[in-house]
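Missing here: one protein chain of the complex. Every other protein chain is in place.
And now, subunit A:
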Amino acid sequence: MFYIYCPYCAEYREEEEFHPKGQAHIARPLDPMATSDDAWGDYLFFRDNPRGVHHELWVHAVGCRKFFNVTRDTRTYAILETYRIGEQPSVTADSVSTGSAASTATLTGVQA
């Protein structure tokens, strides 16, 4: 069970209030008609699916109903950071592998 910090409500809430919505930071191609089939297929169907640090979109479905981003480890299920839409993550796969994550992550969730 996750205990998730909603960056809009500024509170920890139980997982049941939220829904995961897949990978975060996927930009829709600006000119779909000019996009090749390969690039459109990538946009629609191909996801990173990493074993490790993953940036994902969640919605606070029965709370404030806002979308926000979560950085989570898909092996340990530990939530490393939550941040608002439009912001960039401060914890990434690179920062975790170099060991700087623990100091920069300000909002840590309780792991499952």
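Everything below uses one rule, namely that contacts are C-beta pairs under 8 Å (C-beta built on N, C-alpha and C of every residue); 3 or more make two chains touch, one makes a residue touch a chain; residues count from 1.
The rule is simple: contacts and distances are computed from a predicted model.
Student: One chain of this complex is missing from the view, so tell me which of "Thiolase family protein", "ABC transporter permease subunit", "Sarcosine oxidase subunit beta" or "3-oxoacyl-ACP reductase" is its UniProt name.
Tutor: The missing chain's protein name, per its UniProt entry, is "Sarcosine oxidase subunit beta".
Student: Under the stated touch rule, tell me which residues of subunit A contact the chain that is not displayed.
Tutor: Residue positions of subunit A that touch the missing chain: 1-2, 15-16, 19-20, 22, 37-38, 40-41, 44-51, 54, 56, 72, 74-77, 112.
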